[in-house]
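If you scroll down you'll find the structure; I have some questions about it.
Note that one protein chain of the assembly has been removed; the remaining protein chains are unaltered in position.
Naming follows writing order (A and B), and every chain is counted from residue 1.
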Amino acid sequence: MTTRLFGEPVRRREDARLITGQGRYLDDLGAGALAAAFVRSPHAHARILDVDVSAALDVEGLVAIYTWEDLPGALAEPLPLLIPHPALTHGRTAYPLAREIVRHVGEPVVMVVARDRYLAEDACALIRVGYEILKPVVGIEEAVRGVHLVHEDVPGNVGAHLVQEVPGHGGVTAREAVEAAPHRLEFRLDVERSACTPLEGKGVYARWDADDGSLRVYSSTQTSTSVRMAIAAKLGLPLPKVEVIAPDVGGGFGVKIVHPWPEEILVPWAARLLHREVKWTEDRREHFVSSSHERGQVQHVRVGFDDDGRVLGLEVEILHDHGAYTPYGIIVPIITSTQLLGPYKVGAYRVEFSSIYTNTVQVTPYRGAGRPQGVFCMERTMDKIAAYLGRDRTQVRAANFIQPDEFPYDQGLTFQDGRPLIYDSGDYPEALRMLKELIGWDSFAEEKARAAAEGRRIGIGVGCYVEGTGVGPYEGGHVQITSDGRVHVSTGLTSQGQGHETVFAQIAATELGVPIEKVSVVTGDTRRFGYAVGTFASRAAVMSGNAIALACRKVREKALRIAAEALEADPRDLEITDGKIHVAGVPSASIPLATVAVLSNPLRYAFDEEAKRATQFAGPASDDRPPVAEGEEPGLEGRDYYSPVRSTFAAGMHAAIVETDPDTAEIRILRYAVVHDCGKLINPMIVEGQIHGGVAQGVGGALYEKMVYDEHGQLLNASFMDFLMPYATEVPRIETAHLETPSPLNPLGIKGAGEAGVIPVSAVIASAVEDAEGITIDRMPISPSDLHHLRLTR
Amino acid sequence: MNETRHRVTLTVNGVLHEAEVPGRRLLSDCLRHDLGLTGTHVGCEHGVCGACTVLLDGEPVRSCLTFAVTADGHEITTVEGLARGGGEPSPVQRAFTECHALQCGFCTPGFLCTVTAFLRDNPAPSEEEALEAVAGNLCRCTGYQNILKAVHRAAELQAEEDR
Partner (left out) sequence: MKPPPFDYHGPATLGEALDVLAEAGPDGKVLAGGQSLIPLLNMRLAAPAHIVDVNRVPGLDGIEAGPPGVRVGALARHAAVERSPEAAAALPLLRQALRLVAHPVIRNRGTVVGSLVHADPSAEMPAVLALLGGSVRLASRGGEREVPAAEFFTGPMESALRPGELAVSAFFPALPARSGTAFHEVARRHGDYAVAGVAAAVTLDEDLRVAAARVACVSVGPVPVVVDVTAACGPRPAASADWEAAAAAVRDRVEPEGDIHATADYRRHLTGVLAVRALRDAAAAAHGEEA
């Protein structure tokens, strides 16, 4: 019997190499390649006057120095604006190397290639760039004043402005609904910047094959197929002459979906020009100042509600800081403004955002991608309504929930994929019930009183979210069974630690009835699969998982067809168990998949005993039928794609108990509970791991991490010393429970899980600290110093 | 100007290696790029993340905060040297897999080296001691819960082996 692998906590197949040092990350490749390093702008806003490289020319091992003037053709143009949107009226992207103006500290100005990285950095240190310093624009408030401009031709520093409005009953506007409501509240919220911060930075390694006129590029990317297209376009190479491979990638969390990074086209260009292998490995400081950040927003909220806390009208105005450039369009504020609604029906809703340029590192999606800010807004609103009415916070939420019988539920908005925001399935009341039980919500008041009697301050908080996952347009899968019985699965999207090699193998093994040991999975290698979008938006399992399942079904059908002929049976009576096809209930009448693979490919030449079966004199053949029948192809393989009509919607609810020190204002998370619904679980162990990691990043965003810029646009904490990523000592134990409401939208019934953990954490911690302290918390993250000052102003 | 190079002899995972390196060559780069042992990873190059942790004469140290010349004549163990003879994973390595204590795997070699030395000195740690032992290594994927679980599981596996 084949074990059913789908849904089981199968141990990861990636681990064997990763625990023995046999993984291959970007910088592990290309021994002996030349090293690239960059002179980056030390100023937030400046005009480049001149570049003097003379002092660097004596550096031992120097190979080349490039500035913007050296870049040919399309390379000299601005980088692509990846996701255009009609509301992004003033989209701007950087040049691969700065042309005339630099707009944030860290922007690349000069590229140096040398024998090794030490020498390349020596040369960088000796290159003198003359700058005329321009007035930097730092901070959302400063930017919206529009006195100084990040881009001369972008008035008011406004890159995009978008309004979405959903009328309430009888067509009332949100404004009207708020005004007419029995109760109204109005407030402002602030969320500060953080960043993905994978332990491995970015990196690119390029090999130019002059004999073949082809380029092979390795990149620590979340999308190898799209990097490939960008390189071919920028370098004027035919697409088939470029291959891009994502090797083992040391975490992504969103930053590596942006592409092409300047280095992703400059390094291959230099490799071709120099006829040498060239590699660039981003260091930690570079990652802080020349990758991406996220999260920074200011929100103005007006809400009207009734005596039960039901929201009747909600108006939200968002100022989104998108940094110096907009290569990824306005995906982040679109997600904030739509996913803000969470599991709730809010009557009439109006949301307006302005996406604002500042002289800081660009803003692109970081795990959660705008949702943490949206959820912070909605959940703060729920808590404020509860406080105003003197009601239990979970009761107010429950009063606003979409009910299980209301799915599919249309929120009336346009989502990040340009499609309607229609929730596919969910059970929010049940999730809340489970959460309250898990954390002990109803008995907390007594616990709190007991603690207070001991002079301790504790508080409980809650946060709910809905997450659109598995956005399109598509992913594909290819499955090939070879004559040794092995199953080779490939998909174009990439992996950064999610365990795709394991979960996709589980899906293939389950669909094909083979032992998982026979299945191998390749991701992110354009040599194996050329069509893909990438890994982001909690989409890999939904998109590639279903594509692989569909491809497996094609292969299975073909295998059964061939086997039926060989076994002289009806294919409908056949099953596959343990890699053998047999008549249902008759295990003896069987044929191994390996043999079917042989038979699927009519041969002239035999290369082993098994192959002889498929050669032209091997057995009776039908004289009036070609060896490869019409409509068939040789080989036991199949390819299919999954392209959903719209996103699936996962959901979750978190609760935390915190303790605040009455004297030092230190904040400690005593308990953290998660109820999570991502539809059917493929591998619960891996899903839990994703939740743990997400919550840890959320804790970072709630209590520790922020990007601190001074008024000159200098990032003051561009190191792990001062950007406070949590260690094990800062992350609480996470208690989890799962609810499974399958998605009706895809064959496997799954929803994505990658981002879930991080989304509500700031909202939950704010809620809990507020409960412990009785102080309104409207700004995250919160440090002991912040809390101390909030106490003083109470 | 050519930099002076120094001949260094390192015993890495029991194998004698020689290299000629400038004085400023970091031990992490020497292991990775001069000796080709790329299992030791570099995550910050300022000693905070712990990904580059190796054992120097048995004690965990940051290889990004050690010059290769300083390590001349010393013994080093990297993640490549943790497995038993015959390539069988060590209890710590097995525990990390069993407990799903790694995701992207980039920080993992540093954790494995740190935990290996820790359990050698403290084969039956308390919760608090285990937490302190791994508290100097950053992981951005796992949230640490399964890493802590793996430390205790490794202690169990080690005890079973020693029995």
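One rule holds for everything that comes next: contacts are C-beta pairs under 8 Å (C-beta built on N, C-alpha and C of every residue); 3 or more make two chains touch, one makes a residue touch a chain.
Predicted model, so just to flag it, every value in this text is computed and none were measured.
Across the entire complex, contacts from the unshown chain go to A, B. Note on the undisplayed chain: of the listed residues B:37, B:64 or B:147, the one touching it is B:64.
In the complete assembly, the contact with the undisplayed chain comes from A:663, out of A:50, A:211, A:623 or A:663.
Considering A:588, A:622 or A:785, the position touching the chain not shown turns out to be A:785 (whole complex). Looking at A:14, A:107, A:122 or A:200, the residue that reaches the missing chain in the full complex is A:122. Here the missing chain is touched by one residue of A:239, A:449 or A:708, and it is A:708. Residue-level contact of chain B with the missing chain is found at 3-4, 6, 22-24, 26, 29, 45-47, 50, 53, 56, 59-62, 64-67, 69-70, 72, 114, 132-133, 135-137. Across the interface with the omitted chain, chain A contributes residues 117-118, 121-122, 125, 283-285, 663-666, 704, 708, 716-717, 719, 721-722, 724, 726-727, 729-730, 783-785, 788-789.
Following the convention adopted for this analysis, only the chains that are shown with their structure count from here on.
If you average the CA atoms of chain A and of chain B, the two centres end up 29 Å from each other. Within the complex formed with chain B, the residues of chain A that make contact are 11-12, 14-16, 18-25, 27-28, 31, 58, 60, 116, 118, 197-200, 248-251, 253, 283-284, 496-499, 685-686, 688-689, 691-697, 719-721, 725, 727-729, 731, 733-734, 757.
Those residues of chain B that touch chain A in the complex are listed here as 1-3, 22, 24-25, 32-33, 36-46, 48-49, 51, 78-80, 82-83, 87, 89, 93, 96-98, 100, 102-109, 112, 131-132, 134-148.
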